[in-house]
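Note that one protein chain of the assembly has been removed; the remaining protein chains are unaltered in position.
The first chain written gets the first letter, and so on, giving A, B and C; residue counts start at 1 in each chain.
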Amino acid sequence: MSTSPILEIEALSLATKSNETLVDNVGFSLNKGESLGLVGESGSGKSLTLRAILGLLPHGVRQTGGVIKSEVSSAMVFQDPRGALDPLCPVVKQLAEVVYFRQKVSRKASRVVALELLEMLGLPDSLKRTDRYPSQLSGGQCQRIVIAIALACKPGILLCDEPTTALDVTVQRQIIETIARLQQELGFAMVFVTHNLAVAAAMCSKLAVMKKGQIVEHGNTLNVLQNPQNPYTQMLINSVLPLPELEGSGQLWS
Amino acid sequence: MELALQIKNVTVHYGGFTALNGIQLNLPKHTTLGLVGESGSGKSTLARVIAGLIVPAEGQILLDSQELTKKRSREQRKRIQMIFQNPDASLNPKHSIRQILSEALLFHNIVGRTEIEKRCKELLARVHLEGKALDKYPHEFSGGQRQRIAIARALSVEPSLLIADEPTSALDVSVQLSVLELFNTLKAELNLTMLFISHDLGVIHAISDTVAVMRQGNLVEINPKDQFFARPETAYSRELLSAVPKMPKSNTSGGFYDPRT
Amino acid sequence: MNTSYSWLVTALLRALAVILFVVTAVFFIIRIVPGDPAKMILGEYSTPEAIKSMHHTLGLDLPLWEQFVRFVKTLFTQGDTGNSIIAGTSTRELIAERAPVTLLLIVMACMMAIIIALLLATLAATHKDKLLDHLIRIFPTITLGMPIFWVGMLLILLFSVRLHWFPVGGVSEGWIGTLYSLTLPAITVAFSQIPTLVRSLRAQMLEILESDFVVTLRAAGLPSRVILFKHVLRNSALPTLMLLGVNISYLIGGTLVVEQVFGIKGIGSLLFTAISNRDFPVIQGIALYCAISVVIISLLIEMISWWLDPRTKGKQ
Partner (left out) sequence: MKRIRTEPQLHQDGRQPSIIHRIWNTPSLLVGSLMFVVLIVLAVFIPYISPYHPSEQNLSAFLQPPSAEHWLGTDQLGRDLFTRLIYAARTDLSIMVLAEVVPFCTGVFLGMLAGYYGKWVDTVITLLTDTFIAFPFYLIVIIVAFASGAGERGIYITFMLVGWIVFARVVRGLSASFREQEWVASAQTLGLPGVRIILRHLLPNVLPQAVVVLMTDMVGLLVAIVTLGYLGIGIAPPTPDWGTMISDGQSFITTAWWLSAVPGFAVVYTGIALSLVGDGLADIWRKK
């Protein structure tokens, strides 16, 4: 991990129009292919940081300081998969549209690329034949489409905003496995926002813990989890409810 | 053991969709049953049926071996109380905490007018809130505090069964833990019988004596907690349990899927 | 497939029930309000005999249920509410004669209202909290209290009397002439609808513009015009249609008044002639036809938006 960083954030500050600070002096960097977990509770500013990297702050929020230097393009995966898709547009068409504009290929070719992406994400063949709308797909399937749209941009960094929070545990596992597999295949870097320490630990080699707009602890995942320096981190770790070992084999998560 | 609640063959349809399919369930007194399942499994519907908010198409519900009729009396309603998921919607925004806590006390003549203040403060103390909260309004409290107030309100009528429908799912993890601890204390102090619903197996593990699993309107497994978490009977339960992400152990490197560059 | 048919059947049944209620309401409206229709027709100082014979002509001396049976019978055999007391011809023919120009006016007004409201709402929503947005948002506040006939008068004063761009009133011959002379009245009717439309549409557009899927598409780097025209406008089309369905009744009512201001010989002028002549069957006929058209238009709009919205179909 000695390559030069592809994303560098220095002293990023965000505030509302009425000058209420939302994100305060946040900074981190990311190397190629690396993944950073941004962990914190609601209102800690982790999602806003992500939107700032994406360059699309919500209405009423502005950047008051800091620099975001990025050499590569970024794409985002959202928390609510169904809300992240146009409800009136067939999903394949939405995906093909993004391919058409981002990869500058013909309309026909864009559809072919879109179908390839669907296959890569393990979506069923039935999507190819008939027009399906987001409301006709399950949450997990919608999230796969959203990931496909993000990948169609050929991102250097994939920004994930709680991509599994709205999903059931079994689907959550599938989505996490999919994202991890794709990262290995395509080699993008990732910023993964979540409130779930266990998910962050499984996905990311580095962790940054956020509280009230600031990063309170930052480091290697294992270091942070085993030797937390900040009491807030310790509290978050203590809040994770333990489960006993399941007897028998087939465990994926430990 | 004496049964607090018996559910016999309860079935609910929404249009052509079967939300609950012949549910059979017994709940012994002074125990907590954790009901787990994914979205759409029918666990919330079951809670609402027991609380009398939904009338089932078929089946019987017995509380202390007394059958609950379709049209429940006030007395019967009072005995089953429910705590809901969304702390933003669980308290009437236009009522002060005093009104929220005292309304049922006064309506059911549980305490006299003169003692009402004292009782409300006792209820708040039970859920670890200060007495000065009485004159405030719900929007002045955080989500966790609102859930505590909702719990105090449910306890005000001294129910024999408390249903908690995902009471901590909308809360931050640290707050979730403190609310769970509160439930555990109350359980011990008040000898509560509880039906606790959650999609989060960690939460279920922290609170239940028995675990029941629902899937697509059916009850697929009921077992004592320790047995369920160690040796689940059905493949589906095993799948659920193995899907829960766990914290890394000291011998792994973290970032399990991270490409080693 | 099963659920979609049941939706259609419920919608049709509901519309049918409303039409039955409408028929009953038209029958009763003249009877529950105080005042004797016969007296109103003959004047305050008519003889008791004259009133009695008028009661007989109108069938008002019969028991209420028999009157209702007669009313429904006429409705089914003749398709209207009886013959005009003054003209003697059937109300259906009278209405059919006047309907085309009113319909044309309504259609023109609808189109103008939709186009202008959509334009203003889009401009306001895409320029949120900027000057343009504030200006457009003040507009409904100011125009809400403008009586439609007064707006018509001012428009006549400005465009017809001062600028001579449009005729002062009436309808010219031929297609072009008709459209030309209906332009100003149509603007007047549209003007009364635009404030409410702009208000709700702006709110809806803002919601869509700030929804996750627009952020997804923007993050994916689609050009803003593609997002606006292909996604945002399409998503606001359905609410616009629904809104128009709710407002169609107000729009028709406004049209009747505006016809009076511009001297257009449509349903509105028929209504006012009938009122000054105390021609009850005609008044009832107009009420009935207007209300039934509103019910049918609402039903059609409901069916169209159901048809267009994939969310109503559910999983397959």
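By our rule, contacts are C-beta pairs under 8 Å (C-beta built on N, C-alpha and C of every residue); 3 or more make two chains touch, one makes a residue touch a chain.
Remember, it's a predicted structure, so these values are computed and weren't measured experimentally.
In the full assembly, the chain not pictured is in contact with B, C, by the touch criterion defined above. Only one of the listed residues, C:67, C:126, C:260 or C:305, touches the absent chain: C:260. Per the touch definition above, the residue from B:9, B:24, B:39 or B:184 contacting the chain not shown is B:184.
Listed by residue number, the positions of chain B touching the unshown chain are 48, 51-53, 74-75, 77-78, 80-82, 84-86, 89-95, 103-104, 107-108, 128, 133, 136, 139-142, 144-145, 150, 153-154, 157, 174-175, 177-178, 181-182, 184-185, 188.
In the full complex, chain C touches the hidden chain at residues 14, 17-18, 21-22, 25, 29-30, 33-35, 37, 40, 140-142, 144-150, 153-154, 156-157, 161, 246, 249-254, 256-257, 260, 271-272, 275, 283, 286-287, 290-292, 294-295, 298.
Please note the rule applied: only the chains that are shown with their structure count from here on.
Annotation: 32 Å between the Cα-based centres of chain A and chain B. Note: centroid distance chain A to chain C, computed from Cα atoms, is 50 Å. Centroids of chain B and chain C (each the mean of its C-alpha atoms) stand 51 Å apart. Along chain C, no residue makes contact with two or more other chains. Residue positions of chain B in touch with at least two other chains are not found. If you check the complex, the residues on chain A that touch chain C are 54, 56, 58-59, 73-76, 78, 80, 83-89, 94, 97-98, 101-102, 133, 135-137, 146, 149-150, 152-153. Of all residues in chain A, only 1, 3, 31-35, 41-42, 139, 168-170, 172-173, 176-177, 180-181, 183-184, 187, 195-199, 201-206, 220-222, 225-226, 235-248, 250-254 touch chain B in the complex they form. On chain C, the positions that touch chain A within their shared complex are 128, 210-213, 215-223, 226, 230-231, 234-235, 238, 308-311, 313-316.
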